[in-house]
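Apart from one protein chain that is not included, each protein chain of the complex appears where it belongs.
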Amino acid sequence: MKRNRTLAAAALVATLALTTAACGGSKGGGSNGGGDNASGKAGAAAGFNAAADKVVNPSTKKGGTLEMWTTTDVDSLDPGRAYYASVWNYERFYTRTLLAFDGKPGKDGLKLVPDLASAQPEVSADAKTYTFKLKPGLKFEDGSVITSKDIKYGIERIFAQDVVSGGPTYLINELDQGQNYKGPYTDSDPNKLGLKTVETPDDTTIVFHLAKPNSDFPFLLAMGSAAPVPQKLDAGSKYGDKPVSSGPYKFKSVEPGKGYELVRNENWDPASDPFRKALPDVVKLTVTTNADDMDARLLANTADLDWAQTGLSQAAQVKVLQDPSLKANTDDPYNGFIRYVTMAPTVAPFDNVHCRNAVLYAADTTALQTARGGSVAGSLYGSMLPPNILGSDDYDPFGLTKGKPNLDKAKEELKACGKADGFKTTIAVRGNKPKEVNSAVALQTALKAVNIDVTVDQYDGKLISSVIGAPDVVKSKGYGLIVMGWGADYPTGSGYLQPLVDGRFITQNGNNNYAEINDPEINGWFDQAAQATDPAKAAELYKKINHKVIDGAYYLPMVADKALNWRNPRLTNVYISDAFGEVDFQALGVSDGK
Amino acid sequence: MLVYLFRRLVNVVFMLLVVAAVTFGIFFMVPKLTGTDPAMLYVGKIADKVAVEGIRHKMGLDKSIIEQFWLFLKGVFVGRDYNAGTDMTHCAAPCLGYSFKTEREVWPLLLNRVGVDFSLAAGACVLWLVFGTATGVVSALRRGTALDRLTMSVALAGVSLPIYFTGLVALAVFGHQLGWFPINYTDLTDDPLAWFEGLVLPWVTLAFLYAATYARLSRATLLDVLGEDYIRTARAKGLKEPVVIGKHAMRSTLTPILTIFGMDLGGLLGGAVLTEKTFNLRGLGYEAVTSIQSSDLPVIMGVTLFAAFFIVMANLVVDLLYAVVDPRVRLT
């Protein structure tokens, strides 16, 4: 009952989206469809998707209060512990890192620029040593100087996973190198700087020693988990209650579940900052449980932006899409997620590539898109590298973006698989995600046409890591099909693809490579890409990996995720950063100065 | 009396211990049966082994269940120390630990949450007690009239309609359509007027549900009482009818109402999940749901104990009040 209603609503949204304007919907690829700017005239309403690849309302006007709202509370304000994309984006207000994503729209925002560092790092010839020089005179909010040791200390903190937990752990894997370092809290070194792979010869120099080359390493240093933390102000697990600012704003109040308020940090030097605008005087983030109320505030322009950037609710979407003047205040960018169905070769008959091919041909991708909320919620997509990552392209060997099943091909493949009469299998889906359940049902319906009989198994969504993340369970439960979604922690091909398709990432619990792809050629390409200093060369390798994975028919990409977000017309400097798939918060200003 | 009170309080503590032990047991048995690890919920996206170990250690999940339970009890009675990395944080008794998810101390968190339920209950209980009982009394005194039938039909509707229906209707009409009331909760300490306005709809809706029960109960009880011999005696003494009803009949009518009032209030303070959800209130009920969803053991324990505490205490208070109201009851 509920599912049908949701489906109907989704279908309505989809129809509206298709009829009111062409929003680039069904065509996959790198373009964000920014050219659909309906009005074309600058001013009050910048136009639909106007912020996708250019700056809306450029301005240098300072003052006022930026009002962001959210229904999802922050996971942590401690840069070492946060994992939400919106927090990483939000951290840019109060956290600076050696390198940071440039404040530019579209793909330009994927570039790392020196932030605390005075320049790009010196990389040794063997690509295993990175040396950074810090800008002089950088200060924390308390006026103390930011030194290389504060950065090293900040990195060391995340090694204490029993204290600073929840954030990304890439740097541990990269820098521990057998030392088994347990973090500064139990460090016997008098200065608590016992991590051997990071050296701080002086206060403005920091040297990282890697075990093997990794061209993604700079991206790891752009994460909050590599942000400087002053040892004397570190509160361990409670640091998130009052993170010490190195950026243009500092916290005035932190009230979990209610809201957060940032005010100007007078010890931030604009001249030292490569991109931060710091226009509003105050940045407020209000937490509410009431999504309808938040949407109402957004549409009434009493709130500026949905902080979580997950899109308007169904009801508000319908309203917005029906009215071109409202629609002109929304953006519908890719958020870096691909929603897909994994086929597990460990579960027969998916050990046979032809059976996997059959599913790909028989899938009704339009129905799957509708199940997820229509074209505003995601574009049909042919491969497994999202459009905002270098190396992505329009590759679509199975014709998924055509939007309709190819039953003849599917039947041919079934025959080749030796299952001309079809087969039975089970699709695993998180029971608490209605869109995913809808997708599973849509796929079930489509596959019925070729006699593939699918049972939908809804499991407790919080048990991902021990259900679909446990290869044994996948096998024993016969999960031939698994509905999931994935977004990268850092916008490179390996950041996105490696956990999904690198055989060395398979774990017995918390696995993400559900298909258990372990192809030496793919693994080797990842290693080559890690050594490539030229991003273009790495991108070429990721493209090859992506194509090979798709050709292997392990994944059925359903959509490249999009979210229809409201933008208050009073906001200035609005653009989508491809690094986060969200509006770049730090660039925002308010035109009315209120 | 004092001995009785002491014995009952010991009983309360014992009950809470049993509740705590059972909750603890369920929390650890379920993952065992489903083969999951609560720690997996709190690592980042990629379940790195180091991270999982760290979190297990941090949450104390690497200790045996018995030891964890012992530490929990110790925390409740004498407080316990937590390693915050940079220093040891002392969590003073009664310490319910730290939320796995938010890392906030559970005790103050729940005290804050229960404030919402107190606010909710305070207004609603006055409304339902006054209107429910008054309606029932009037209905009983006008038995068989159109008024009686009308009020009892409304009461039947009140009992039958779930809060998420009446609540949503109230929200849609008075909150959204007419815009008479805000639909957000504000703390009393932040802004008393906004607090009041924000709670009007939940109060009325909740009171409607309960008032219906109370109307039916007080009507039935009063009708019973009016048939009692001592009411006839009171009339035979030549007392005025208002005295007969207001004094003699009502005193007896209120006794069973007091009982269910105590239980209802206790239950309500322990969290009103549906009401909270409908009106976006963050009380114990909200915390109960979210903590279970996120396997946040310390919060689950805390919520369960809070709810159990209120219900057990409500029981005790009702029993004590009973002794005050009814001289025949002896506290032994």
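Going in written order, the chains are labelled A and B, and every chain counts its residues from 1.
Operating definition for what follows: a contact is a pair of C-beta atoms (placed from the backbone, for glycine too) under 8 Å apart; a residue touches a chain by one contact, two chains touch by 3 or more.
Heads up, the rule we're going with is that contacts and distances are computed from a predicted model.
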Notebook entry, point to check: Missing chain's UniProt protein name, "Dipeptide/oligopeptide/nickel ABC transporter ATP-binding protein", "Oxidoreductase", "Phenylalanine--tRNA ligase alpha subunit" or "Metallo-beta-lactamase superfamily protein"?
Noted result: "Dipeptide/oligopeptide/nickel ABC transporter ATP-binding protein"
Next item on the list: Would you list the chains present here that the left-out chain is in contact with?
Entry: B
Next item on the list: Could you please point out the chain B residues that touch the chain left off the display?
Entry: 143-144, 226, 228-230, 232-241, 243, 248, 251-252, 325-328
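The rule is simple: only the chains that are shown with their structure count from here on.
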Check: How big is the gap, in whole Å, between where the Cα atoms of chain A centre and where those of chain B centre?
Finding: 40
Notebook entry, point to check: For the complex, which residues does chain B have touching chain A?
Noted result: 34-37, 40-55, 57-58, 82-87, 89, 102-104, 183-184, 280, 282, 286, 293-295
Item checked: Contact footprint of chain B on chain A as seen in their complex -> 76, 83, 157, 159-169, 172-173, 176, 183-185, 234-238, 240, 256-257, 288-290, 293, 432, 460, 462-463, 465-467, 469-470, 473, 489, 499, 507, 509-512
